[in-house]
Every structure is written in structure tokens, then in C-alpha cells.
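Let's turn to chain A:
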Amino acid sequence: MDDYLPLVVMFVLAVGFVLLSIASSKLLAPSRPTSAKDAPYESGIVPTRDNPERFPVTFYLVAMIFIVFDIEIIFLYPWAVIYRELGAFGLVEMLVFSVAVFVAFVYLISNGALDWGPLRRSRRLDGTLDGNRTSSSTIRRIPSRTQVEGEAAPPAAREEGASREAVAAGAAVGSTSEASTSTEVPV
Partner candidate 1 sequence: MGSLLAPALLATEAHAESPEFPILTALIVIPALGALALALTPASRPELSRLVGVGMSLVTGAMSVYLMTQFVIDEPGFQETSKHSWIESFGISWNLGVDGISLFLVVLTGILFPLALIGVKPHHDTKSYMAWLLLLEAGCMGVFLALDLFLFFVAFEIVLVPMYFLIGGWGYGERVYAALKFFLFTMLGSAFMLVSIIALAFLHERATGVLTFDLVEIAEAQALAETTARWLFLGFAVAFAVKCPIFPLHTWLPDAHTQAPTAGSVILAGVMLKLGTYGFVRFGLYLFPEAATWAAPVLVTLGVIGIIYGAIVAAVQRDLKRLVAYSSVAHLGFIVLGTFAFTSQGLQGGVLQMVNHGISTGALFLLLGMLYERRHTYEIASLRGLQRAAPVMAAVFTVVMMSSIGLPGLNGFVGEFLILIGSFPTRRWWAVVATFGVVLAAVYLLWAYQRVFHGDPDDENATFADMTWREGAVMAPLLALIVFLGVFPRPVLERIEPAVGRLITHIEERSDFTEPAVTRQGTGAVEVVGPAAVEEEGAEEAEEAGAETGGEGEG
Partner candidate 2 sequence: MTSTAAVLAQQGDLLVKPEVEWVAITPLLVLVGGSLLLLTLSALTTRRPRRGTYALFTVLTCAGAIIASVALWDRVQDPARGEFTALVGALTIDGFTVFFSVLIALSIALAALVADDYLRREDLEGPELYALMLLSGAGGIVMAMANDLIVVFLGLEILSIALYVMAGMHLRRVESQESAIKYFVLGAFSSAFLLYGIALVYGATGSTNLSEIAAFLSQNVLESEGLLLAGFALLLVGLGFKVAAVPFHVWTPDVYQGAPSPVTAFMASASKAAAFAALLRVFFSAFSNHASDWRPIIWVLAVLTMVVGAVLAVVQRDVKRMLAYSSINHAGFSLVAVHANTERGVAGALFYLLAYAFMVLGSFAVVTLVGRRGDAAHDVDDYRGLARERPVLALAFTVFLLSQAGVPLTAGFFAKFYVIGAAAEAESYALAVIAMVTAVISAFLYLRIIVTMYFAGDEAEGDAATGRHRVAIPFGAGVSLAAAVAFTLLIGILPGLVADFARDAVPVLLSAAP
């Protein structure tokens, strides 16, 4: 038990420091909130609506893929440590493991999981999405005259005219074309 005492002390100190910092800043710092301070900074322009909360699904996907492969690589470390003792057996096992991981990687690549560009021809989506849809075909460039009208139009109409960039990006990994109007109309 004694061996663990330094760890416990370390833990207590770490937690204590965090709590102390938060508490002290709460107590000591002056707090005078105004609405302007709370608002997000958008290049000095007064925001007209809430922040977009959706990211293209690709962000999450890439993050997950990263985590999966990262963790799998970790298995290589203990193996590397006792590589010599394990000998041929270890080699074979690790080979099997690597093959499985690699196959998964190949599969992901081929399925376009890591593609960021405009919609790539994906076998899976052939039936549902038109491969000819690209960022140039799906994004409507709004000319300056209609821009004025767009401002006057009700919010629903504006959303409809919204850029489809997110759609194009998101669709590459399987979300359907209904994938929301995430980005704002460039005003």
C-alpha cells in the first residue's frame, strides 16, 4: 500500500489545483456580462442567427477512424517489447492482426471514407445519388440582385437557397441529400 502513497498524493494535488484555480478565478475576477460580450465574434458583423451547430459528418468519421487505428497501433507496443521472447509465434499472431487492420483500412479507403472533395463515385450510393452532382452543380451562386430580395424573403426561403457545400461533402460518406442546411447564406 505504501508504494501507492505518492500516486495518491499526486492525484489529490492535481485535483486540488484544478478546484483551487476555478474557485479563485470565480471569486477574484470581476464579472460584468453584457450581451455584446456573450455574442460570438463574427468579424465585427452583428450575428443575425445562431451559430451553425452541425459539422459535416466526415469530421466525426475521420475522428473515429483515427481513434480506431490509433488504438490498434497501441497493441504493437507490448508486442515490440517482448518481440524476441515470443519469436515466430508472436510474429505470426501480429501478422494476422496487421492483416485484419490493413484490410479494414483498405476497405475504408475504397469506400471513400477519407475523401473530402466533391462527391466521388461510390458504388454504394450509385442507386440513390446522382454521381454528376458536384460542388459546382449543387451550389447556387446567388447573384447580387437577388441578394437583396433574399434578405426580404422569409427565413424558410432563405434556408432553401442555402449553400449545399455541406451536402456535397457529407454525401460522400453516405448521408442522403436531405442533409440539412448547415452553412449560412453568404449575405
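As a convention for this text, contacts are C-beta pairs under 8 Å (C-beta built on N, C-alpha and C of every residue); 3 or more make two chains touch, one makes a residue touch a chain; residues count from 1.
As a selection rule, all candidates are chains of the complex that A comes from, given by their letters.
Since the model is a prediction, treat every value here as computed from it, not as a measurement.
Of the numbered chains 1 or 2, all belong to the complex, but just one touches chain A: 2.
Touching candidate 2 in their complex are the following residues of chain A: 82, 85-87, 89-90, 92, 99-100, 103-104, 106-107, 109-111, 123-124, 126-128, 174.
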